[in-house]
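The complex appears here minus one protein chain, its other protein chains still in place.
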Amino acid sequence: MTAAEPMQKLINDPANAVADSLRGFALAHASMVRLYESPCVLVRRDAPVQGKVTVISGSGSGHEPLNTGYVGRGMLDAACPGDIFTSPTPDQYLAAIDATHGGQGVVLIVKNYAGGVLNSEMAMELAAARAVELASVLVSDDVAVPDKARRRGLGGAVLVEKVAGAAADAGYTLEQVVAVSQRASNQVRSMGVALSSCTAPMLGRPTFRLPAGTMEVGVGIHGEAGRMRIETTSADAVVELLLEAVAADLELRPGERVLAMVTGLGGTPQQELYIVYNHLHRMLEAQGVVVERSLVGDFVTSLDMAGAAVTVLRLDDELLRLWDAPVWTPTLRW
Amino acid sequence: MTAAEPMQKLINDPANAVADSLRGFALAHASMVRLYESPCVLVRRDAPVQGKVTVISGSGSGHEPLNTGYVGRGMLDAACPGDIFTSPTPDQYLAAIDATHGGQGVVLIVKNYAGGVLNSEMAMELAAARAVELASVLVSDDVAVPDKARRRGLGGAVLVEKVAGAAADAGYTLEQVVAVSQRASNQVRSMGVALSSCTAPMLGRPTFRLPAGTMEVGVGIHGEAGRMRIETTSADAVVELLLEAVAADLELRPGERVLAMVTGLGGTPQQELYIVYNHLHRMLEAQGVVVERSLVGDFVTSLDMAGAAVTVLRLDDELLRLWDAPVWTPTLRW
Amino acid sequence: MRPDMTLAQLRAWLLRYADCIDEIADQLTELDAAIGDADHGANMVRGMSKVRMHLLDASEPAEDVAALFRTVAMTLISSVGGAAGPLYGSFFLRAAQTPALAGCTVVSTQQLAAMCRAGAEGVQNRGKAALGEKTMLDVLFPAVDALERAATAGLDLPDALAATLEAARTGLHATIAMEARKGRASYLGPRSIGHQDPGATSSYHLFTTLAATINAAA
Partner (left out) sequence: MRPDMTLAQLRAWLLRYADCIDEIADQLTELDAAIGDADHGANMVRGMSKVRMHLLDASEPAEDVAALFRTVAMTLISSVGGAAGPLYGSFFLRAAQTPALAGCTVVSTQQLAAMCRAGAEGVQNRGKAALGEKTMLDVLFPAVDALERAATAGLDLPDALAATLEAARTGLHATIAMEARKGRASYLGPRSIGHQDPGATSSYHLFTTLAATINAAA
């Protein structure tokens, strides 16, 4: 299982990459979070917070800051980090529930991948014995997948988690948190391009080979190849390609209000992300869409993959209010 | 000047990369900053802020979020972004001074590179005609350079800028801001390693070739090669190498308090940065050093270079208070 | 002597499977790299190492087949994650729940077939995949069909398993030509064609190691 060649990575034993990193994260953000190692759960320092709905999200590691960076006041009560690109186990969800539920029920934010769905379903079945009301919200914003039922969760997860956390903080009931989070999920679409593969520590080499001059369109976030490979083109043309798919699927109309997000995939510098945002913002405005809020940076990544994804969330007054509500996490703060 | 081969980058015309990106940045953070294009200056939305010392910093582009991400309440009044890896011109400094000075004098935070020093010196000479008191603080924290007079400014710049901004906000006089910022600068040391070269848009290919299995130790932030090339090793061994150099030069002693920072160089994912931080924190504690504060992420980068740098700032009560003082910028917020 | 399978043999099978997974881990990772996310090897190693540890360390070994399989199921569920964890977990959980298994320390070929049938259906119930969608089911179902036919025909266990293995292999190779419609590979659409499914490969080795265990004992 060990890589034959040396890797250009700052890791120790690849098998410990996730654990080493989480320990460093917990040390760096000790005032905000606490790490339980077995099973592995990262929870708010002040958990359990009583008297509000509890919000939990899990996903494979390698997508940092998703989800650990979103644990804190106004967002997640706990994150369950799986192994690299591997959805967390039911035990992790159970441990997170036990460590954080505050008597008002728990909502799991689940990204629509086979592993994500299966493990959270199992967790909910196993948790049925507990006296905790449980619900889940599915995020499936990837318009690169034509079949809506199979759409993966991408950057939309961050926005849904923010909305859910804010709703919980605002005293919404479990049912209400689920309703508004699911509405956010229904109103968000994403699509991404990769300009390089990522290198997973266990594999030790790029998952796929992307010849210079080509890019993968419609990539997921697990370092897997995308839907099609095309020639590289200008940032503006990439934005147009992505936005066209996203806006069409969302049926965006002039006068509507949105949150526009550009997330890097891990290996792309901020300079490029803002070049992408520049055109995204202008294109949306040219279509008469009002860009009320924006988010540009590394928010949902695939290790060191180069590339970016565009996410558009249709806003209404309630979603905007919940987005603007205070949040205090390692990654998002206002 | 145009690249012969297609680049794996999300850019349009390489010659416009900086401008496109700054425009996107200004759109994304319109509530915080304002962009003037010619000469190019990014200023606080509410500039000029009267009645406090004005803090300005400039550097080549490609180091994002340095310095644009640090413009805002409690930190910089203006950033002067040069072309990629090229220090800004005197005109940019002059425009920044004119747009932001608030009657209490202006301090320029300058990183110790030939270009950085020469252009800011020229700016100060040219500004002598203006009725503005000017001073500068030099940051030269790179212990990879044995000759102290030639040490480059690395991650220490972020910390010095935060201290300067907080001191200015706290009502310090120009002389006092300079004194405390220069003290911070004198108490900070850094060193970095690169695991890949970066690719500058204008060159269109990696600046240097780093064969798999090797890394550059003691790199600067301009995408240039480092002081020596060694075989890649574990993250922990890299941390020990860097910390040894940093701690020895800083003459760190047990019981002393520090701020520990790990900055990615642009192409390295968060997972690795926290692996680095994990060992850095433990090593410092093992030496009896108290890690009072930390910062882990992409703070001073070299485009898409893979790698990381370690920075240690010796804290005293005043520096800690200034570090903890409120800050509200695109990148740092508390 | 009826070649039934004893509790010890079932335990030996699972240990052998754990070793096999170590050996083929790189292959599973490579297969998953081609059409997925390159973690199937690591996932299976993580799970089966835990299973091995449980089997070797347990102060009280499982007292019957149902208990053995339940332990395996819970270990996989709690340590693997991804798609494979709940799916293989369901396989062993449902197999453990096969009627009339409680108390058994020996299983007949018929019972083994019933267990595998229950397991395969468990995978299908959990994952909602159909045959031909390029998943582990494309090995599990043909193999179980063959095992059932062999049991009904009264073949003894080594022969029954030979037939099962043959069917499993055919099923495995058939995944190469399939276009994935479930799991991560499905996002590749037609580009998933031409690659052997990683989960089908790990499932195939359930049967190679089962046969090897029986043959080693025979």
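To keep things simple, chains are lettered A, B and C as they appear, and every chain counts its residues starting from 1.
Definition applied: contacts are C-beta pairs under 8 Å (C-beta built on N, C-alpha and C of every residue); 3 or more make two chains touch, one makes a residue touch a chain.
None of the values given here were measured: they were computed from a predicted structure.
Just so you know, the chain we are not showing touches B across the whole complex.
Of the candidate positions B:G105, B:G223, B:G267 or B:P330, contact with the hidden chain is made by B:G223. When you scan B:M32, B:A170 or B:L203 for touch with the missing chain, the hit is B:L203. For the options B:Y70, B:F85, B:Y274 or B:F299, the residue in contact with the chain missing from this view is B:F85.
Listed for chain B, the residues touching the missing chain in the whole complex are 1, 39, 60, 82-92, 113-115, 118-119, 121-122, 144-145, 150, 152, 200, 202-203, 207-208, 218, 220, 222-227.
What we mean here is this: only the chains that are shown with their structure count from here on.
Looking at the partners of chain B and chain C together, the chains they share are A.
Here the chain at the heart of the structure, going by C-alpha means, is A. One finds 54 Å separating the Cα centroids of chain B and chain C.
Once the centre of each chain is set as its mean CA position, chain A and chain C turn out to be 32 Å apart.
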